[in-house]
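Right, I'll just put the structure down here and ask away after.
Just one protein chain is left out here, and the rest sit where they should.
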């Protein structure tokens, strides 16, 4: 399946590209050098010098904010123009490709599609990330996990996996035993589970102070094209309603590295024990361990089992838990087909 | 070369699949989950859940003896039928493939061919494995060694390699210098070496008590299709005949993982120092080291040198030591061709 191009992908966490720093990352098969210039602006340029093809991310940002190749010293600005040549006159015609970037919610978003259609208004609303205090927020990433981003999206769209893959932490207690409810708009597709008087997952009492043995629980996953997801887990003392709850909100944002590998960015905020740094640290470490040692290996094994075959060609057995994930796959396919029809050149790129 | 399918392959040592345990293994290119249910029966089913393609071997066997997928919890019995679904009604139509298995001689045998032709009477006789006391028996395995099973069979059919590859242990003394004698029946092909008044290999005095400097030595290797082998090494004080000897009997059983990799299962029993646990342990460790650090690397280097080319196309120089191995290769080729003629669909599978 080709990529959806006219949308924003997460390229990195903002704090992953410090002042005067450059990193290299493959996004939608393109080598991208992300760098922050001296006034704090982010540039995203082709990570391949036109001289001898060295990765520009192996170079450095000089004190004028120019990205300088680490092999023979050509320099490029955020537009990709060659603006420095230690070996003679600056070669105004020389340039590398560049992509639009926007920094918002502590995230560097990149537009890999038609620059003329680039619209920051299309960035999904993750403002809740900014709203949380530092002691109630953590984030991390898994770079280049095996398997396409669709498998990573499926994994979150169907949280019933937590009962089996994360039995000792996020699962347990039949939280996701009930049939989930799927709703959608043009902007998102959401799947929600509700359980009353249920035992919370094993990990919850470690996060939430004074949790009773039985609670009402709501899990809500909302997907935004192509692959940004918000997950709300709401715990209520029995009979409570609405906002009077312990709420943890997580971001699961996936960026295709290639058709067969994915960058996995995750974050979590919470409205309980919000000033407890120790709980914050414990949550960050537990989640990093779960994603790294449980989700990633399982998705990689599924990817290996598929041996490059198309998901639908393999005739997956569909269960009621798959409704949300299947809607996402169909929506994505339609968006990609529509885009290819509207902009054939883009699809071929 | 395609595989011979209507025969028994060794899938695992019985003690490698404990009660309530599951392991995953590729056999003849097929992903197989081997599990033991609550009454001790072994199941061999396709190692890929039909729901989301997770390997079932990453799941577990529940207290009803059902193999439960570790991703979303579908459960399967030994016939491959889906018998548990935590997300709704059990899907009677859903199933995974299963293969006939028989447990005999401490070995789990699997039939990867036409189930209608499956006949436990075709399992080669390795009952001598059962006959030895625990203190005179050891076994081990090398999983996924590089190189096709034919190279592993060749290695044992031509024991002259011991003089060079295992000069300090199994070789030495010109044991296999004489021309070997090859005999055969419909069931097996055997190659035998005899030396009189010869120095035993360096390793023998460490195993056999009070060994004289010169002995009579017989080595006999018997191959059963497709790739199970028995090796008898008989040491006699000069002039003794028949069963009055020190005899070590070894199993070398090979199972194709793919055309390019092989599972190597080995065992040894002996009629000397039969209650000496320390000797038993020393033999087990020495043999494991030799196979792992001498045979496997050499076969892998031969495999690499062949670069995927056919053995006969490479025009190997044939020596008199190759007669047994060449007969095996020809017999195998004929068996495979006969099978393909009789059952074209099987060959294509």
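All chains are identified by letter, namely A and B, in their written order; residue positions are counted from 1 within each chain.
Rule of thumb we're sticking to: contacts are C-beta pairs under 8 Å (C-beta built on N, C-alpha and C of every residue); 3 or more make two chains touch, one makes a residue touch a chain.
Note that the structure is a prediction, hence the values are computed from the model and not measured.
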Full-complex touch with the removed chain, picking from A:16, A:50, A:80 or A:200, is A:50
Which of B:89, B:278, B:319 or B:345 touches the missing chain? It is B:319
Chain not shown, touching residues in chain A = 31, 48, 50-55, 58-59, 68-74, 85-88, 91, 94
Interface residues of chain B toward the undisplayed chain are 154, 158, 160-161, 163-165, 177, 179, 298, 301-302, 305-306, 314, 316-317, 319-321
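Definition applied: only the chains that are shown with their structure count from here on.
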Centre distance in Å when chain A and chain B are each reduced to the mean of their C-alpha atoms | 47
